[in-house]
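Shown below is the structure under consideration.
Here the complex is missing a single protein chain, while all its other protein chains stay put.
Chain naming follows the written order as A, B, C and D, and within any one chain the residues start at number 1.
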Amino acid sequence: MARKRLYRSKKKLGQIPGTVVYTGERSKEKLSLEAFDFDKDSFTEKQLATIEDCFDYKNTNTVSWVNLNGLNHVEAIENLGKHYDIHHLVLEDIVNIAQRPKVDDHQTYLFVVLKMLYYNNNNQLVSEQVSFILGKNYVFTFQEAEGDVFDPIRDRIRNAKGRIRNMQADYLLYTLIDAIVDHYFSIIEILGDKIEDLETDVFTNKTSDDLSIQIQDLKREVLRVRRAVFPLRDIINKIEKNDTALINSKTIHYFKDVYDHLTQVSENIELHREVIGGLMGMYLTSISNKMNEVMKVLTIMASIFIPLTFIAGVYGMNFAYIPELQYKYAYFVFWGVMVVLFLILLYYFKRKKWL
Amino acid sequence: MARKRLYRSKKKLGQIPGTVVYTGERSKEKLSLEAFDFDKDSFTEKQLATIEDCFDYKNTNTVSWVNLNGLNHVEAIENLGKHYDIHHLVLEDIVNIAQRPKVDDHQTYLFVVLKMLYYNNNNQLVSEQVSFILGKNYVFTFQEAEGDVFDPIRDRIRNAKGRIRNMQADYLLYTLIDAIVDHYFSIIEILGDKIEDLETDVFTNKTSDDLSIQIQDLKREVLRVRRAVFPLRDIINKIEKNDTALINSKTIHYFKDVYDHLTQVSENIELHREVIGGLMGMYLTSISNKMNEVMKVLTIMASIFIPLTFIAGVYGMNFAYIPELQYKYAYFVFWGVMVVLFLILLYYFKRKKWL
Amino acid sequence: MARKRLYRSKKKLGQIPGTVVYTGERSKEKLSLEAFDFDKDSFTEKQLATIEDCFDYKNTNTVSWVNLNGLNHVEAIENLGKHYDIHHLVLEDIVNIAQRPKVDDHQTYLFVVLKMLYYNNNNQLVSEQVSFILGKNYVFTFQEAEGDVFDPIRDRIRNAKGRIRNMQADYLLYTLIDAIVDHYFSIIEILGDKIEDLETDVFTNKTSDDLSIQIQDLKREVLRVRRAVFPLRDIINKIEKNDTALINSKTIHYFKDVYDHLTQVSENIELHREVIGGLMGMYLTSISNKMNEVMKVLTIMASIFIPLTFIAGVYGMNFAYIPELQYKYAYFVFWGVMVVLFLILLYYFKRKKWL
Amino acid sequence: MARKRLYRSKKKLGQIPGTVVYTGERSKEKLSLEAFDFDKDSFTEKQLATIEDCFDYKNTNTVSWVNLNGLNHVEAIENLGKHYDIHHLVLEDIVNIAQRPKVDDHQTYLFVVLKMLYYNNNNQLVSEQVSFILGKNYVFTFQEAEGDVFDPIRDRIRNAKGRIRNMQADYLLYTLIDAIVDHYFSIIEILGDKIEDLETDVFTNKTSDDLSIQIQDLKREVLRVRRAVFPLRDIINKIEKNDTALINSKTIHYFKDVYDHLTQVSENIELHREVIGGLMGMYLTSISNKMNEVMKVLTIMASIFIPLTFIAGVYGMNFAYIPELQYKYAYFVFWGVMVVLFLILLYYFKRKKWL
Partner (left out) sequence: MARKRLYRSKKKLGQIPGTVVYTGERSKEKLSLEAFDFDKDSFTEKQLATIEDCFDYKNTNTVSWVNLNGLNHVEAIENLGKHYDIHHLVLEDIVNIAQRPKVDDHQTYLFVVLKMLYYNNNNQLVSEQVSFILGKNYVFTFQEAEGDVFDPIRDRIRNAKGRIRNMQADYLLYTLIDAIVDHYFSIIEILGDKIEDLETDVFTNKTSDDLSIQIQDLKREVLRVRRAVFPLRDIINKIEKNDTALINSKTIHYFKDVYDHLTQVSENIELHREVIGGLMGMYLTSISNKMNEVMKVLTIMASIFIPLTFIAGVYGMNFAYIPELQYKYAYFVFWGVMVVLFLILLYYFKRKKWL
């Protein structure tokens, strides 16, 4: 089985800084642009054909959300960047899918990168990068491919559920980040189940598979989740503390809530790490216990039959004169002695609690 | 045995933020509202029928304590929230029983969440969430179900014992929190007993049960207590440092006392963790020691009888000419040599301290 | 053997805060009040009969030291507290012998709690709580029972040795704390000796006692010392940094000296912990080494005699036609082959360095 | 195999501070001076013959980059230092190749030391020191020998690719540092591959080589990379925070980008350390598992044949009267019993899952 790499290479060596180069593997992905534009009363949703179609959202009074799927379409992203005055280093970060989660405040817009986590159909943990640009009245999201955890939010915009239609772009950013963070809880839950399964395996293990490889792999998985989640707390904290005009003071409360959730997720991850850390020790003791059992069987068998065999050997000797041999009931006495010896040794091992 | 989950899921994925949804399992619980209203001279205690009955406590000069049991009654809690101007995120936190302990200062009221710990009848550690809202002249407490550690305080209010009737709502909050923290000491004590029992088991262990599972489980239990207790210290610290008008400077001294107690509890938890951490090592050495003992028995038995058996085998050979066989006392000489060999080996193992 | 508890319960559950209740076990202790009153030129020492006798020290120009033994006499302590305006939470802390070391600045007096450590006659580590109240011109010390480390100081006061008679109450507090801290060094030394003894046992261990229990117990002892010593550094630091009028700037130098000593003690404790931490690993390798030795003996014995026995068995067979049996010197050839085989195997094990 | 030293000695004991002495081993290296001088429009590249040839770059309006290979030519470096007013401690640091990465701000110039990492032809990790001096309009780089990771930058200057020709010396410094940091990613990748190979070896290990030496060596290699990388983050942070006139505010963004990359590299190193830390545990369990397997084979063989041999021994005895011996089919009955016993034991081990 090909083990999952822990990292991905950042970029080509010697590449010019600020060059917008897609570093992922989905280079055949179709560009998809999905736009929501809404205020308290009205709402439009459409698929945009070209990147130029979303240039109009720059100066409107409504809140706009444009979701772009397909980071391989770098020219489209560069065009968007030019029109909305996005720094070229930001554009480079958007298409470089090995970014560490971070937030950058560029005065006129806020740039946030984070990791969406989910288990794919092969039950492998996938970490997909999602970038956000929050402007005065718009949010752009950038994803590698279709499929995300934002459907409930789309639904809320369509049906004006909750506060979303009454709030500004900063609240939209909050709900999008919150959706991703919420999903972390299900990841944590799956990891918890895997740990419990592995614990059960360790205790009942009768197969000869080496469980330590599974323990190590699970530890790695937890480390990968940790890498995605931990920087996020600093990010939310920065947003919360930030005095940028892009985040209203009313929305701060909501970001604090996300922060609390992240603290909870982080605590659970640390807990998982501690438990996995203990698993290796448990496994080692369970192996040692099993060896003990094997050794006891051997010792009991050998200790009982080796003396008996010796005595049998004695009476197989060909000395000219062995008095016992002539005694008529000697054979039966022999068996009697054997049985008594056997019982004594049995009792000895019983008392030692080896049986 | 179903092992206790380490976490509980926060909320439904995609749920609208600020939605007041009960996340626990006791959805059939009856709503119970218990109210204490007192000042220096007077005192009333009653069971309220509906949530509206406690709306009057908002603007009185007495101190009021309303204890609500039954977090499944979300509308009642929402009504209360509306009347007392509680933020909807706070209400969500009250009924979401997977909160991390925290304090939030909302100017007109202080919101505190913490965990009440106790062992239930099945000797399982239960962590129940208790939320507090401290207003100018009232304290609300929210619990999932009946049964708590507040009876001594009820008693003190009824009988005007101690300072409680002479002080304000902030002192009432202090006594309630102090009651919960006091109870942590008994949890610590029980954990200490469990650890000592397990230590004794590890040293005297003659059963084949794998103690490592018990060590791991106990470690988990300590981790769960730690999770409930550790955030609390920050909370009390925040309350202490806080310059809110809701806490009088005279009460700060009492919160400092709670802080000291929490420091003590935390230290004990860390001590427990260290001792449990050492237990696994002790268990491993005890297994190895036992294996050593098993191996010694085997080695002694085999080392003594294998050479003897060989010699017996020699004289069982059918060579035409073996001079010893004809010698009359050969058989007795044989036994003599056997016994001497036996004694030499015995002495050898004795000197090696294997016997 | 009853193992030493790591903690003691704080107080009765549900007890009213600020209630002065003695939590120790020496409830039969006699009240003893010993008073020193001195200035540069004069000096009196007496045993006081009742607590009221020390009320006069409140407003004198001399420095007074009253040492109270017998924390079970709570009324006496409460009376003292009333007369000297001591906060009731402080009084509760004095008689609650499970306090964590701490300092509290109450403007008109300074309250310090710390732990006096010594080994009792059964060679068990005892941690006894000593509380100090430093007023403008007096120091009160509170101890559970007679017997302390203050005798050299009593002597210095009596004989005007050193600076003590020329200095104020704050210097007296310093000398008392210094005496306790000095004693920690001897505790550290005893722990060091115990560790070395245990190390020697681990290397030369031929007994079947499980040393891991002793290692774990010693670790616990170090942890207990650590608990008493570590908070003290913060305390001295607070006193040093404190701008209270109770401590003269000239005395600060002396507290800095205590701080340096505590840093040294703390470092030694950490060193002890590291060494003990390594002991378990050493013990495990020593067990494994011993098992290796046992296994080698078994393997050598079995590997040498099993083939020999097989050959002897071959010539004990009753086949009608075994040519060797008829050969006259066959038996001697047999022995020759045996000896050669034996020597070859011996050489083999020698080369493998098993012998 | 000579293992790689973890450190190199700093300097001769007793050496006068500020003495410029080369501490490396390449004392035969030829001095090579390569100069780039450019602005937006023009560009010259030449090999300088003597150090005096680069004195002219001090007061020009163009950006100059002089790269010096051959730290053994200390007089040349001292001459340069005199002309450009470089502190003699800085010159000592340049030629002392055991420097820890650091940055020093000397007002008129900035001194940066860092480590270039690469694997040489023998697949050994080499850490080569590179020093930078950033003046108002020049950058000096000092290397021990030819061969570096700066070729893409030389190329960019020649062909005016990217922003490099439009920017100042501080941007040049950034690109040079960025080139080195970029190279760290490939080091991380190689380390990751080595770890995975070692993991595979641990699981499938059938050779008798001790893998723990390889694990320890790999751990050391990661530690060496860590030592080169970790101080660098502080350095970039200092440059970023620095209010020196040498770094333009526009360039700060680029240094932030380097900082992000370093954070990523550092995280990967820590991840590698955790995984390697777990490897030793995996190796230990895999050894124990293998021993278990060995023990099982022994136990099964011995447990089956020892009783059988005993019975065969019984009927080899020479008692005058053994009734079974005369029974005609006794021999066949004997074989029958043997087979049945054999099958019972086989079944027993099967049920124990040892087979």
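Convention: a residue touches a chain if its C-beta (ideal position, glycine included) is under 8 Å from a C-beta of that chain, and two chains touch if they have at least 3 such contacts.
All values reported here derive from a predicted model rather than from experimental measurement.
Annotation: of C:T60, C:N166 or C:S303, C:S303 touches the absent chain (contact as defined above).
Here one chain is not drawn; of C:K58, C:K136 or C:R156, the residue touching it is C:R156.
Which of C:E25, C:E189 or C:D234 touches the hidden chain is settled by the complete complex: it is C:E189. Listed here are the chain C residues that touch the chain not shown: 149, 151-153, 156, 161-163, 174-175, 178-179, 182-183, 185-186, 188-189, 192, 196, 199, 203, 253-254, 256-257, 260-261, 263-264, 267-268, 271-272, 274-275, 278-279, 281-282, 284-286, 288-289, 291-293, 295-296, 298-299, 302-303, 306-307, 309-310, 313-314, 316-323, 353-354. Although one chain is not displayed, chain D still touches it through residues 3, 5-7, 9-11, 13-19, 87, 89, 98-100, 102, 104, 206-208, 210-213, 215-216, 219-220, 223, 227, 280, 283-284, 287-288, 290-291, 294-295, 297-298, 301-302, 305-306, 308-309, 312-313, 315-318, 322, 324-331, 334.
Heads up, the rule we're going with is that only the chains that are shown with their structure count from here on.
Shared contact partners of chain A and chain C comprise B. The best fit of Cα atoms from chain B onto chain D calls for a rotation angle of 145°, in steps of 5. For the pair chain A and chain D, the fraction of shared interface numbers is less than half, so the two copies use mostly different residues to meet. Chain centres here are Cα means. That of chain C falls 43 Å from that of chain D.
Annotation for chain C: residues touching 2 or more other chains are 316. According to the touch criterion at the top of this document, the contacting chain pairs are A-B, A-D, B-C.
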